[in-house]
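Could you have a look at this structure, given as structure tokens, before my questions?
The other protein chains are all here in position, but one chain of the complex has been omitted.
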Amino acid sequence: MTHAPFVADTMASATLQDLGHLAPMAIVGLWGLLLMATDAFAAVGFRHFQRRIALFGLALAFVAGLTIYGNADYDGGVEVFRGFLVVDPFSAILDLVLVGLCAGTVLVAGDYARTHRFEYGEQESLLCIATFGAMMVGHAHDLLALFLGIETMSISVYVLVGARWNAKPSAEAALKYFLMGAFASAILLMGIALLYGATGATAFEGIRGGVAEAFTRWLRINDLARALDQGHTASPAASDLVIQGVAKAALLIPGVLLVLGALLFKVSAVPMHMWTPDAYEGAPTPVTAFMASVVKVAGVAALLRLFVATFSTHRLVTAPYGWTTAVALVAFLTMTVGNLAAVRQSNVKRLLAYSSIAHVGYLLLGVVAAANFYGEAFASDATLGGDGLSWSRDAGDTAVASVLLYIVVYAVASLGAFVTVAWLSGNKHEALEAYQWSGLARRHPGMALGMTVCLLSLMGLPPMAGFFGKLFLFRAVFENSNPWLQFLVVWALLNAVVGAYYYLRLVVAMYFHTPPKTAPVVLPGKGAPAVVAVTAGLSVALGVLMQPTLDRADLAARAFNYPPGPSKARRVDGLRAAWEARDPTPPVAAEEPSPGT
Amino acid sequence: MAASYLPALVFLAFAAVMATVLLLLTMVLGPKRRTPIKDEPFECGSDPIGSPRVKFGVKFYQVAILFLVFDIEVAFLYPWASLFRELSCTGPLGPGGVCTGAPTLFGLAEMLVFLGILVLALGYVLRKRALDWA
Partner (left out) sequence: MTGAELSFYLFGGLAVFSALAMVTRKNAVVAAMWLIATFLSVAACYVLAQATFLSAIQVIVYAGAVMVLFVFVIMVVDVDATGRLTHRRPSRVGRLAYYGGFLLSAGFLAWVLVGTLARQYVTFGAELEPGSDFGTARGLGREIFTDYVFPFEAVSLLLVAAVIGAVVVARSRKEREHAARHLADPAARHAAGLGTAAEGEIAPPGPSPATDFGEPSATGHRGI
């Protein structure tokens, strides 16, 4: 046996140290187990404290997240578990957001389940495990981490969706969501297999190198053709290199497309959105809130981590046939279909489901813009030199920051809106039709105000955070010189106007219609009002304090991305040097013309 | 390399031939005395009336899923067991698998955490009476 020995005792300490870096995520996962144990082994009376135990653990994770969030040591990104995961400002923001969203769900889910008589003790545990998976996606630095995180999250959510045993739509929603989701996971895995086949790596760094290598070699086909035209003879080794580049690209492109399709399914972009309204409607409403916030954030994080940061290196995006073209088309369809379908809904849950689809459309525009900027930066560093490069890079960072900002603002407002829907229920009924909301402001002014603020934030009205989210996102996309993207921004603005119609319809019903004679039934407890108050407050506060928020998002974008900001320049330069060094022969026909050979 | 699997292939072929030959032999050599009772399909002593496709209790399914989960758990034990010596040694292994460094509990701890989590899950299953047939 001629293996390099691995030294187990340094591994033990390294493992503990890495776990320390991942403290928020580790705490959430541990609490998932703890809640399962307390549910199974604690005395019946003690089980009523599940919610408090869960909230305590989430608070602990939040505090742990804050220490990482404020720590400048993580600015350049710290790789943990041998590059399997990474801790950087981007993941730190996501950790805090995801833990907060999970806590918001936990506050409502128990009350809702008890009132609707399907209470079960595992709910909090499943919510924690699902959040653990979502956080893993935020930290992902390896395709396997991405897959494992998405699966952990999805399996828990399938169960949560189907847990409402006394209402048939819940089981139907769970089945639809599960079958579609399992199919998407299989596609994701197939894509990962192809990417591994092409690049021999699952870590993002390795894939980035492999992509660059394949396309650089492939592009030498032009040199080869030119050389052959001029009557030169290509060396067999050189043409072999080109062929290998083509062959690798032939595996890469389907791999990229499969992974893209699966991730677009998870964020419910349009051709793969069919499950969304049904699953959102059938699920218990707090779980819907969870899906619209935590699961969406994880999906967008996956797109940013993998596509914007890894697949933006070269021709994959800069060429007109790059994946960004497909995503731009999907974004166009997503926002159009989402908004137009939402206009027709009278069921509040379905309305919010379609509106969440529409928001994904806006977000995808930002993803495309960011990838385009980074692609330009990669392509231009040789020709344009410093200025063009740093401009593209900065523009890309800004686009990533605005996507991050938008998804956070959207998730907060969306959680508030769905929690209000969950709150307005009880006694076997859910007030899901818009007319049942009429005059809510007169009976419950506080909750109506909270819902209104959340809806206005989703709509994008100026004082709210949602406005700034849209402003920065659209501005970042508009910076792109591509006229099609600029057209899409205009189109998105038109869509936002359509969105205003259906959000305002609900607001008008709450404030200007006469209330029904019987008072609406609402959830007992203070959980839902607290969540709505916090989310509405955040929707206003993030808008007022936009500059610090944006600075923070910008820092996150700068740290995690390619092409690197100053902090990571060294590493990626080393990477490029490595793959250039791997290339054994110089380009085609490097040898001088050798007529007569 | 592939040649080393030749015995496995021979074994498979032998099993297939054996099964076929024995079945054929009973068909050819066995006495055939038919009675109405012998012609009835046999089903655990109960009268075979009605469709065989009755709905099963969902408990079967639950047990199958749990079996699958713990089967996957066991699958992780094989590589761990075969690597255990190296995982519990801080240095490389010398000839005969003797540890040249100090012993460490890293390998054991790794697996104990993994198994502990799943044993907790097993306790949860038992406690929730998911394996009871009441």
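Labels A and B are assigned to the chains in the order they are written; within every chain, residues are numbered from 1.
Please note the rule applied: a residue touches a chain if its C-beta (ideal position, glycine included) is under 8 Å from a C-beta of that chain, and two chains touch if they have at least 3 such contacts.
Keep in mind that what you see is a predicted model, and the values were worked out from it rather than measured.
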Of A:Phe62, A:Tyr158, A:Phe373 or A:Phe467, the one touching the omitted chain in the full complex: A:Tyr158
Residue of A:Asp88, A:Glu213, A:Asp278 or A:Asp554 touching the missing chain in the full complex: A:Asp278
For chain A, the residues touching the chain missing from this view: 1-3, 6, 11, 15, 18, 29, 32-33, 36, 44-48, 80-82, 84-85, 114-120, 122, 125-126, 129-130, 132-133, 136, 144-145, 148, 151-152, 155-156, 158-159, 162-163, 165-167, 169, 172-174, 194, 197-198, 243-244, 246-251, 254, 278, 281-282, 344-347, 350, 426-433, 436, 521, 524
Where the unshown chain meets chain B, residue by residue: 1-3, 5-6, 9, 51, 53, 55-56, 58-62, 64-69, 71-73, 75-76, 78-83, 86-87, 107, 110, 113-114, 117-118, 120-121, 124-125, 128-130
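Convention: only the chains that are shown with their structure count from here on.
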For the chain A and chain B complex, residues of the former touching the latter: 5-12, 15, 33, 36-37, 39-41
Footprint of chain A on chain B - complex, ascending: 86-93, 101-102, 104-107, 109, 117, 120-121, 123-124, 127-128
